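Yeah, one chain of the complex is gone here, protein chain that is, but the others are all in their spots.
Take a look at chain A:
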Amino acid sequence: MKQHRNFWFFLGTLLLMILAVPAATSHAASGTFKVGMEAGYPPFNWTQNDASNGAVKIQGNSTYANGYDVQMAKKVAKSLNKKLVIVKTEWDGLQPALTSGKLDAIIAGMSPTAQRRKAIDFTDTYYHSKLVIIVRKNSKYAQATSLKDFKNAKLTAQLNTYHYTALNQIKGVIKEPAMKDFSAMRVALESGTIDGYVSEKPEGISVTSANPNVKMIEFKGTNGFKTNPEDTDLAIGLRKNDPDRVKINAALAKISQSERDKIMDNAVNEQPKTNGDSENWFVAILKQYGNMLLKGTGVTLLISMVGTIVGFLIGLLVAIIRTIPVAGNRFRRGLLKVVDWLLSVYIEVFRGTPMIVQAAVLYYGAAQAFGWNMDRLVAALLIVSINTGAYLSEIMRGGIISVNAGQFEAAHALGMTHLQTMTKIILPQAVRNSLPAVTNEFVINIKDTSVLSIISVSELFFTGSTIAGQNFQFFHTYLVICLIYLVLTFTITRILRLVERRLDGPQNYNVMANQNQVSAPTDNN
């Protein structure tokens, strides 16, 4: 069994957990059997909105959990004569919650690895998974019964899983590059670019029930893959020396293999559908993930807006410093030169390297080198601000330089100092002139904050990846994300153009309209 499906999936559930805010509970002596799970790992456990198909209410939450794990938990709780309580818990929080007594058991698709056994105990296996191969019904491999039959077959499996390494057990197989997810493999299989893919049985049940053109090849005895129980077995996690362990093992022993298969078949059929049949996919995504999308959009807007504003201020400051006329005594000149040099280094470095690299260096680098554990959002705001500052400082400098020399001279001729000239006359014009560039930078930032997914900031793109990692509807999900980006950039461009026009005022001056405001003596009767 997978110990971690993949990175995205993990982070996605993490995000869900943060949203769900699991309520802290105290360890009750008896009465309840508190079971922890992610409620986001179908077909073993998932979250649904109603109690259908025997789902169990999630504690402190209006949603319900269901799946193979939930059905097994019900049986175990019944045998213990306790009331089942499902506590939705993020993956990394499961073990601490168990050892600290917030949970009585972990039933979360967890494999009893040696590593985990150091901290907690496990019951006997409550699910044993077998590797199967999914093929097209009309292919010659449809009749295969043994791994030997897959000589010269083009096979693949999911990236970073033991499924893929298991391919090495097939002699003469043509190992295709590993793929990111099941939907990619399903498409590849249908299109004929591969002859089959290795997966665990639940996916086999799932895909064969959805697609009549494919077949799942199961292997008997030694004809199949040799696997490590650490990978294929699931067990219930308990606190060390839990006295209930014997009772639970006895309860599990009473659940026959056929009963287990039936529960899994049901779970596969009842798990959240990857494509809503009744509903339009667009509405379905919005309905199911609307809150996440809204949050992601908010984060993207926040980062790009704050980043642009702070970056603008940085840029303005740098530009002001870099346009100070080189004059005065030697010390002042030398100082200006050094500062100017430092600033140009800043600009070159941040304009000359990708923001994604800057983010990685700042966030991961700082953590590793100095032990700074920055908040992701703070790191994101910092990077975007500094990066934008580098771009805008050159734009603002250009804006200052491009203000007609006559404006400087007229101000100086009135007796204004350089500072007065800058603040009252030059900067307002420079800022106005560079407004389109700043707007442009804002729009660029809205799009470019997507690279911050490297430091797992839950901005819009990251949210999209999280959603797609759950529903496997990559095309549709990213289409929605794309649309949101487009709406954002389009409306913001329009709004800021309007602001610019407002600032400029009307093209023509209407003397008649203005005479009323003139308090010149001749106008008064």
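Convention: a residue touches a chain if its C-beta (ideal position, glycine included) is under 8 Å from a C-beta of that chain, and two chains touch if they have at least 3 such contacts; residues count from 1.
One rule holds for everything that comes next: contacts and distances are computed from a predicted model.
Novice: For the chain not present in this complex, what protein name does its UniProt entry give, out of "PqqA binding protein", "ABC-type polar amino acid transport system, ATPase component", "Ferredoxin" or "Carbon monoxide dehydrogenase"?
Specialist: Per the UniProt record, the undisplayed chain of the complex is "ABC-type polar amino acid transport system, ATPase component".
Novice: Of A:V56, A:V70 or A:I425, which one is in contact with the hidden chain?
Specialist: Only one listed residue reaches the unshown chain, and that is A:I425.
Novice: Who touches the missing chain here, A:A411, A:V438 or A:I467?
Specialist: A:A411
Novice: Spell out, residue by residue, where the missing chain touches chain A.
Specialist: Chain A touches the chain not shown through residues 404, 406-407, 409-417, 420, 424-425, 428-429, 432, 505-509, 511, 514-515, 517-523.
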